[in-house]
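Apart from one protein chain that is not included, each protein chain of the complex appears where it belongs.
Presenting chain A:
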Amino acid sequence: MTEVSVAEEDAVATDELVVLKSVNKHFGALHVLQDIDLTIARGEVVVVIGPSGSGKSTLCRTINRLETVDSGTITIDGRPLPQEGRELARLRADVGMVFQSFNLFAHKTVLENVTLAQIKVRRANKQQAQEKARALLDRVGVGAQADKYPAQLSGGQQQRVAIARALAMDPKVMLFDEPTSALDPEMINEVLEVMQQLARDGMTMIVVTHEMGFARSAADRVVFMADGRIVEQAVPEQFFSNPRSDRAKDFLSKILHH
């Protein structure tokens, strides 16, 4: 496995926020994560790419323990992931997650989606929570939709609400699990722009995506996975122009020549 190569402009962000050490996971006979070692620094934007079935989504979901691991350790801000229970809930509140299928709470309005956890988890009062929610909804460009239900919004709008919902918890790190894969092509950019703005604002992000343009422009580091392993990781220019592994060359040749 190659050493983490950190771009020079990230030299300030030395602080390790998310650390995975020899993580293994099986789905039955399938060894979906094989000895994964990955360290993500505070403020770093890491894009995970790779062919489908390579374990990238699973990797993303283990970080807030939506998937348990069979062996290895995962620490967030120095604390190992606790067992299921109150402490895990507290930790998940610090880790924002954006799903491929948005998963907005279907029976609640957009505003309620963004205020719910502030009130129930962070114990914020309703008015403060609503003010913050409206500010966040404005920031992602869907402030006018606050009183609608998720089903009344387009996919791109729903995904931006989902980002606002995660941001409302002031997360230390944001996980994006293929956030644009379920979107119509014309809506992909509006979501990517929000994510790029977040990256510029210094949010620590782990993004599983097939959007190579986003990887090029926003990532500090690209992690390439195949068959449950991290095959290669490098800064974007290096990875896209000069991939070292055959697996990555093969993958890039398939997706970039269209």
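Methods note: a residue touches a chain if its C-beta (ideal position, glycine included) is under 8 Å from a C-beta of that chain, and two chains touch if they have at least 3 such contacts; residues count from 1.
Simple rule for what comes next: contacts and distances are computed from a predicted model.
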Practice task
One chain of this complex is missing from the view, so tell me which of "Phosphate import ATP-binding protein PstB", "Cell division topological specificity factor", "Amino acid ABC transporter permease" or "Histidine kinase/HSP90-like ATPase domain-containing protein" is its UniProt name.
Solution key: "Amino acid ABC transporter permease"
Problem - Contact partner of the left-out chain, one of A:Leu17, A:Val45, A:Ile74 or A:Ala93 - result: A:Ala93
Completion exercise
Per the whole complex, from A:Lys25, A:Arg165 or A:Arg247 the residue touching the absent chain is A:Arg165
Completion exercise
Per the whole complex, from A:Leu30, A:Ala106, A:Ala144 or A:Ile255 the residue touching the absent chain is A:Ala106
Completion exercise
Contact residues on chain A toward the hidden chain run 64, 66, 84-86, 89-90, 92-97, 99, 101, 103-107, 116-117, 120-121, 149, 151-152, 162, 165-166, 169
